[in-house]
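Here the complex is missing one protein chain, while the rest keep their positions.
A and B are the chain letters, set down in written order, and residue numbers restart from 1 in every chain.
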Amino acid sequence: MSRYLVVGSRDITEYAGGESLFDLAESLGKNRGDVLLFLVENGVLSARENSRTARRIPDLQSAGVRILADDVSCRSRGIDHLPEGIRLSGMDELADAIALGFDNIYWY
Amino acid sequence: MLTEETEDRSSRKVRKVTMILSTGSYMREAPTTVLRLTEKLLERGIEVNVWAFEEAVTLTNRDQIEHSEPPSLRKVIGDKHAYVGKFIDQLLRAGLHTSKLDWVTCILCAQERGVEKHQMNGVIVGTLGDLWKFVGNADQVIAIPAYR
Partner (left out) sequence: MANHVLVIFEKPIYLSFEPVDPHLFATALGTADTPLEISVLLKDSGVNYAVSKQQVSLKILGQEVQEADTTPARLLAFMMEHGARVRVVEEHLTARGLDPGDLIDGVERISEGKIARLVEEHDSVIVW
């Protein structure tokens, strides 16, 4: 199984094609990839419960995408509660994942 | 899951990561994220190459200094603040004792910004060719997009 790291570092609500990032993660997952979606910086704004972009989380989960949100980025932005399907993480877990190797890393 | 062994590239142990960064600091969080990730990769014995391109060549300007904040704002933003170069310098030094960090600034970008002669010790002023050697030799490539 191929492994992919997709990093979301911006508020995709602001970009006309922003949700294509989630489309990419979902497609890679549906193609039987092992996909980690890591949200960092303003990317964690998608991790706020009831946000428009958070509505995509169930579909991403169904495609087998694991979603992590950076702890420092969440705290900075006042996000203290994550919706089901997103787990709080940090740079240690990201570095561990990179140390194991990905077939490709897509940083947005 | 991430621990599953396969025959593809991801099954090989990662020894070298190249990060491409083209944004400066003080207006962007991306350099901070690169420093955070660099620290953690070095801790894990992974060699890190940072290719600093465009505005990122100012991150290693050795003439950065602490400055006093405006008096009327000190109540809310403090007296002074850290500068990014200090942390890069310390990561370069940390690389002496953990795994190696190479920080290369693009000579073209440094020259057009007048900072070629102002790069801090330990930073290499390199060429565009070095970028592609870094990419070619890395087990993992992380390119941070230049957006605001």
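The working rule: a residue touches a chain if its C-beta (ideal position, glycine included) is under 8 Å from a C-beta of that chain, and two chains touch if they have at least 3 such contacts.
It should be emphasised that the depicted structure is a prediction, and the values quoted were computed from it without experimental measurement.
A.B. asks: Of the chains you can see, which ones touch the chain that is left out?
C.D. replies: Listed by label, the shown chains it touches are A, B.
A.B. asks: Out of B:Gln90, B:Gln111 or B:Thr127, point to the residue that touches the absent chain in the complete complex.
C.D. replies: B:Gln90
A.B. asks: Of the residues listed, A:Ser2, A:Ser27, A:Ser51 or A:Asn104, which one is in contact with the missing chain?
C.D. replies: A:Ser51
A.B. asks: Quickly run down the residues of chain A that touch the omitted chain.
C.D. replies: 11, 13-14, 41-42, 45, 48-52, 54, 72-73, 75-78, 80
A.B. asks: For chain B, which residues touch the unseen chain?
C.D. replies: Residues of chain B in touch with the missing chain: 25-29, 31-32, 35-36, 39, 69-70, 72-73, 75-78, 80-84, 87, 90-91, 94, 148.
One rule holds in what follows: only the chains that are shown with their structure count from here on.
A.B. asks: On a C-alpha centroid basis, what's the spacing between chain A and chain B, in Å?
C.D. replies: Each chain reduced to its C-alpha mean, chain A and chain B end up 23 Å apart.
A.B. asks: State the interface residues of chain B toward chain A in the complex, per the touch definition above.
C.D. replies: 1-4, 6, 8-14, 17, 29-30, 33, 36-37, 39-41, 43-44, 46, 139-145, 147
A.B. asks: Touching chain B in the complex: which residues of chain A?
C.D. replies: Result: residues 1-3, 9-10, 34, 36, 40-42, 72, 91-92, 94-103, 105, 107-108 of chain A touch chain B.
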